[in-house]
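Let's turn to subunit A:
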Amino acid sequence: MNALAQSGVGRAFTTPLGLFSGGYILILLVVALTAPWITPFDVTIQDLANSNAAPGWPHLMGTDEFGRDVLSRVMYGARTSLSVSATAIGFSMIVGMALGAAAGYFGGLFERAVMTVVDLTWSFPDILIALMLVAIIGPGLSSTMFAIAVAYLAQFTRLTRAQIVQLKRETFIEATINLGATPAHILSRHLLPNAVAPVIVVGMLAIGDGIILEATLGFFGLGAQPPTPSWGAMMSSGTAQLFLAPWVIIFPGLVVAVTVIAINLFGDALIRALDIRERLRGT
Partner candidate 1 sequence: MSTILKVEALRVAIGALTPLSSVSFSLEKGETLGLVGESGSGKSLTAMAIMGLLPLIGGRITGGSVVFDGSDLTALPEPAYRKLRGGRIGLITQNPMTSLDPLKKVGSQIDVVARLHLGLDKSAARNRTVELLGELRIPEPASIYHLYPHQLSGGMKQRIVIAMALAADPDLLIADEPTTALDVTVQAQIIRLLSDLIRDRGLSMVLITHDMSVVAQACDKVVVMYAGTAVEYGTVAAIFDDPRHPYTKALIGCIPRGLAGAQRLKGIEGTVPSVAHYPQGCRFHPRCPRAEAICAAVSPPFIASRDGAAACHFAGAVG
Partner candidate 2 sequence: MIIKYTLQRLLMLIPVSLSISVVIFLVVHLLPGDPIDNLMRVGSSPEDRLAMTVKYGLDRTLVEQYLLWIRSILSGDFGEAIVLRRPVSALIWQNLPYSLTLGALAFAFSSIVGMIAGTVSAVAKNPVVEQVVKAFILLGSTVPSFWLALLMILLFSVTLGWFPVSGAKTWTALVLPVLTIGFGGIALVARVTRVALVEIARQDFVTLLHAKGLSRSTILFRHLLPHAFLPVVTILALRIGWILGGAVTVEFVFGRPGLGSLLIRALGQRDYPVVQGCLLMLALAVMLGTLIGDVAQAALDPRVREATT
């Protein structure tokens, strides 16, 4: 990343909303990274005598059906949910950029084929794609990641392609060709670096959606394998407890909501700071 983009991220923190949401995300990241060491209670050890305890001391968010501390599991869940979503989206972003850049640069039949497939998957409900994929690969975090990655691949491919097509028309590309540049030089030095910022911002926003998709897969019982906590898995096992121990589902749900909102707000701040609203248009 060049100085321009770096300063953009910095600038995103300068608005109150950007600071607030960015700060929240940073804290969440720290919690996720250090979760194994900082959670007040062990997240897997069962304490059946203490099950479904209401929020209070020492269990600030109460305990679940196995007497496990909800707060600790929410903290640890950040690790699972964020890493699943971020890894998936990251992977999706890389593949999507490669596909989109190739489609946009080479055009022709290749582009048509890629875009037809991509549009079809884009128009298909995420949850169906994810459920099919999880059924094919089998459950577990890796297949959840794969499913999220595939579900969002279309978005990145479309965005990158749109960018490349738009950039290709810019005079500076023609000027560079006219200097005798090879396609490799043009792609790697001009097209991709210019296309990357919007893709990263959209990717960041997609992490929020990825968290929701992970949660929904969790609701259908897929995703993280017990006893590993993830927000989705917690909510899904919590639906049964909705009336007995509502905190088991409410807290992870709230954290998901707040996190996704924070990601959205920070994404907006970033878009404004990087001044790429124009380039996100139509995608």
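The rule is short, and it goes like this: a contact is a pair of C-beta atoms (placed from the backbone, for glycine too) under 8 Å apart; a residue touches a chain by one contact, two chains touch by 3 or more; residues count from 1.
Selection rule: all candidates are chains of the complex that A comes from, given by their letters.
If you're wondering where the values come from, they're calculated on a predicted model, not measured in any experiment.
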- Query: Which numbered chain among 1 or 2 touches subunit A in this complex, counting any copy?
  - Reply: 2
- Message: For the complex, give me every residue of subunit A touching candidate 2.
- Response: 116, 119-120, 122-128, 131-132, 135-136, 138, 208-209, 212, 215-216, 219-220, 232, 235, 239, 242, 249, 253, 256-257, 260-261, 264, 281-282
